[in-house]
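For this view, one protein chain was removed and the others were kept in their places.
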Amino acid sequence: MSDAATKPVHDQALCVFAAKDFASGAHPVWCPGCGDYGVLAGLERALATLGKPPHEVVLVSGIGCSSRLPGYMSTYGFHGVHGRALPVATGIKLVRPELEVIAVGGDGDGYSIGGNHFIHACRRNADILYVVMDNRVYGMTKGQPSPTTEPDWDSDIAPGGIGLRPFNPLAIAIASGANYVARGFSGDPDGLANLIVDGIRWPGFAFIEVLSPCITFRPEQSEWKKVVRPTSLTIEQDRAAATAWCSATTASAWVSCTVATARRPRRHCSRKSRLPISNANS
Amino acid sequence: MSDAATKPVHDQALCVFAAKDFASGAHPVWCPGCGDYGVLAGLERALATLGKPPHEVVLVSGIGCSSRLPGYMSTYGFHGVHGRALPVATGIKLVRPELEVIAVGGDGDGYSIGGNHFIHACRRNADILYVVMDNRVYGMTKGQPSPTTEPDWDSDIAPGGIGLRPFNPLAIAIASGANYVARGFSGDPDGLANLIVDGIRWPGFAFIEVLSPCITFRPEQSEWKKVVRPTSLTIEQDRAAATAWCSATTASAWVSCTVATARRPRRHCSRKSRLPISNANS
Amino acid sequence: MTAGAVFLRAAANAGYYGMMTQLFGAQVRGGESAALVQVSTEPIEAQPDRYDLFVALDWDKVEQFAAEIPLDEASVIVADPEAGAVPAGIAKSKGRVVSLKMSDPDAIRLERGLYGKRVNMFAAGAVCALIGVDAKHVQAAIENIFEGKGAELIAANVKGAVAGAAAAPGLTLNFRLDQATLAARWLISGNQALALGALRAGVRFVGCYPITPATDLVEWLAPHLKKLGGRLVLGEDELAAINLALGASYAGTPAMTVTSGPGFSLMVETLGLAVAAEIPMVLIDVMRAGPSTGIASKTEQSDVNLAIYGAHGDAPRVVLAPISVADCINTAEYAVYVAESLQLPVIVLSDQSLGQATTVIDPSSERPKPLKRRTNGVAADKPFKRYAIGPDPITPMPLPGTPGREWVAEGLTHSEAGLPASGAGVHVAQINKRAKKVQRFDPGKYWGESWGEGDIAVLAFGSTIGPARAAARRLAAAGHPIRVIALRVLSPLPMAALARALDGVHRIIVVEQNHGAQLYHHLIGQKAIPPSAESVARPGPLPYRPSEIASYVV
Partner (left out) sequence: MTAGAVFLRAAANAGYYGMMTQLFGAQVRGGESAALVQVSTEPIEAQPDRYDLFVALDWDKVEQFAAEIPLDEASVIVADPEAGAVPAGIAKSKGRVVSLKMSDPDAIRLERGLYGKRVNMFAAGAVCALIGVDAKHVQAAIENIFEGKGAELIAANVKGAVAGAAAAPGLTLNFRLDQATLAARWLISGNQALALGALRAGVRFVGCYPITPATDLVEWLAPHLKKLGGRLVLGEDELAAINLALGASYAGTPAMTVTSGPGFSLMVETLGLAVAAEIPMVLIDVMRAGPSTGIASKTEQSDVNLAIYGAHGDAPRVVLAPISVADCINTAEYAVYVAESLQLPVIVLSDQSLGQATTVIDPSSERPKPLKRRTNGVAADKPFKRYAIGPDPITPMPLPGTPGREWVAEGLTHSEAGLPASGAGVHVAQINKRAKKVQRFDPGKYWGESWGEGDIAVLAFGSTIGPARAAARRLAAAGHPIRVIALRVLSPLPMAALARALDGVHRIIVVEQNHGAQLYHHLIGQKAIPPSAESVARPGPLPYRPSEIASYVV
């Protein structure tokens, strides 16, 4: 883990912006109570903390409820087509490395139609941050199972459940070579802001999977906030948590990703980059 | 591992076909010495061993040198477009479960343009076999780096090397939920035939990554045959091999995949399926 | 929404025809919305020029819908005085405002929460009473719509409707319709009708990926397919969806994919494969406003070019469009038969306006004659000549599993035996083979339809046919008879049938809902109509109104 990524988050010297400076003022189309509001708040706070002016930030997204986010921020933005946020973000970053480029989207956008770009972005390792608002459903199209949906979740299009093992974003990111892999919870915008700051500072591709409830099509997800246990911030203080963390970051990272682990801040699964950063081919 | 998958390969009662019964007689367009000849031989032998008549087998492929394979076999076939073999194969299998459906292709076809179908086929777990002839290059288009190409391999399109960490098919397959993951070598058609028989018998999605040299654009790969060490067939006989196998099937499967492990027959990384097989959604 | 559904269903129960379309605000769910319902003793195929009655449950953000809900001085606006003043955008219609207390201030919180639709039901009950729909039909409608939600909820809703009906006479409005004739009719949307037609034709495999406004088609289909032993597979993307369908079709099961513009664009590479490898498949495109992501929930007819010309290379296919909501059934069924018998992809161009209009239809007893794919290859020399060149361009495609007929479906230029080849001879021969299948395709009476007489013809397709016919009725009544020609087959153009339909016409007006006049230029480019023909083309998202067409014609 590089120094930059472990710097304390609240570096006052940098805080020349307030979170509200990053709001566009446009009224989100999101349902009241949608988890994505928390992600928006987390992003605004993180950018304020980082002190990057809005015009030096570009938010890139695909299509979905979550992908509407760029319109709600005062930064530059690119609201492209479904599933293609990562190549667009990579193209921007490669020609304008001084800009802060952040791709955002949903589980459908990122893991279903965008799955190929996801695994290849992990190996391409361009210095961008990718935030996925995972609500385990296609929200925008009104409730179909996404790759992360539980196999027995009933819906019109897959009565009785889709019956497939869920896609494990963290495991796949790690297997694909991502160096910074973390998970956050939209119900904890401050914790999320910490992760985002870390992820932006991380010198290469950083991936944050955010559990972000869809209260309309997955109302049961409003229970997530209860399941997400606060764990001690410094895991070293807690032997049990440390052990769990350890196993989670190695072999079984991809089977143990339950909601319970969601709020562990800075849960990076980092491996030393075997190749120079930002080498998205010459 | 189910019984079916561990049955001895040379079950004489079934051997009513010879390998040559599976050859179409068409002359391959492959360069003399291409590794894909070995894969073709392995497939023919495996099908002969299994005793399935040619008309009950469908070979599905995309585009590439390797993807030409279906035309050289006497079975039914579907030579589709670049990267789309897996969804085609899945569609066939779901409506005709009694047919033996085998998807074949190259590293470009399967891991680059077809990467999304690859990870989703692993989770969809339809009862098909997927054989990738990995030569770490786009052969058909005359030598560009593929996702598995070494970062420093020089080529016209990426002078000095592409500079990206290679895609690790085995790790990604495992992370994506594949139950049967194996690696073979085209220089050992018999060993490969064993793996193919196992993979076909495996009741769910089976993935075999085959190191198959491109002697034209990666002539250095003809050295692979020297690097691939013969290891004892029953790894239990060999403590060191057993230990290596063990670590390879757990956490580090995706970092330890060197050519040296290529010839271990039946190197499955199997986990008990957590969901019913062939449940490619209802 | 539910109020509209209850009203429409109650009217249908009472024997009226009707159509409902819905409007939603920007919020993904739970925001403002409006249901537009027409009822009549005559079949309804288009949205009207104006609405008679506007019932406001609240005024929140309603003005955004003003353009889509045409009102005039003769319209009546019913609103709860407690909802506040009529907003300017609605008031400017000069419609007469009538007060009606709908909310029940005494309703306990639980009632408002759990049975929150009671205001809606009040409105539905009132409107039903105004047009003369009997209370028993309203009750039946509520029972149907809330089926499975529990007796308590149903009772509460019925109570609301009854209260509304009781309040109706106090409004002293006269919207009573003539007595309806009861008949066995269906309440169905265009999307459901397409799904039904496909099922009827034997489609048992659907590869899809959700996209508005096509998702409800597959959502309706899913349980039915399951019951029939078929399969619906949700692909990881549209590339998977169409290739899943193509695989299933190759294996012998009539298969389909369903999408809208953005997904369709992603599918054209594989569409070309279906052409080249000669695999039947049906692709339903429920068009929405484009380009790019456009407006997902609104209508347009702007994928004509893509449907006819999309895909690299010479890739002849058949493009059909349903003539009405009711015709969606037959057009879908016919599409499957054409695909299966010609062994090529058939595109069905529907649109949001047809697809999501819930309509009372008279089900047609007539159905297209089943056509099957040819699978019985003649006793073969080895290798089997799947792509044989001979007098008949349609050559048998034996099912995998058939002994001695092994063949490889091939997207490269191929020999008769299906092996890749690159010579000029084979290339041209196979291109000609595929072209001939389309050239010789004779849709017979399925080419389209034509109504009326006169030397002016309005040529339309899909959801513009309804307003064109309504315009024609109005013009005829005013002494200006015109013809309306509806094309079901957009490509290859049914030249002879169209020429017959146009016989004696001096003015041709092509009406379509896109900016580029896509159908018009196609018709001229193929010499189906002369360059002197006129074009009426404008994009969505508003539906054509009959008056818009009528006023262009005269």
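Letters A, B and C mark the chains as written, and numbering starts fresh at 1 in each.
Here, a contact is a pair of C-beta atoms (placed from the backbone, for glycine too) under 8 Å apart; a residue touches a chain by one contact, two chains touch by 3 or more.
Bear in mind that the values here come from a model prediction, so they are computed numbers and not experimental data.
If you put the hidden chain back, the residue from A:I92, A:I196, A:C214 or A:V228 that touches it is A:I92.
Considering the full assembly, C:L273 is the residue among C:L273, C:C328 or C:M397 that touches the omitted chain. Only one of C:N13, C:Q38, C:Q192 or C:S265 touches the absent chain when the whole complex is considered: C:S265. Listed here are the subunit B residues that touch the chain not shown: 29-32, 34, 63, 65, 81-83, 108, 112-113, 115, 138-142, 144-145, 147, 156-159, 162, 216-217. The chain not displayed touches subunit C at residues 26, 64, 67-68, 260-262, 264-266, 268-269, 272-273, 275-277, 285, 287, 289-295, 297-298, 300, 302-303, 305-306, 308-316, 411-413, 420, 422-425, 427-428, 431-432, 435, 514-516, 518, 521-522, 524-527, 530-531, 538-542.
Residues of subunit A in touch with the missing chain: 24-26, 29, 53-56, 58-60, 68, 70-71, 74-81, 83-84, 87-96, 98-99, 116-117, 120, 280-282.
Everything below uses one rule, namely that only the chains that are shown with their structure count from here on.
Most remote from subunit C, judged by the distance between CA-atom centroids, is B. A straight line joining the Cα centres of subunit A and subunit C is 38 Å long.
Between subunit A and subunit B the centroid-to-centroid distance comes to 33 Å (mean Cα coordinates, whole Å). Annotation for subunit A: residues touching 2 or more other chains are 112-113, 115, 147, 158-159, 162. Of all residues in subunit C, those that touch two or more other chains are 226, 232, 234, 236-237.
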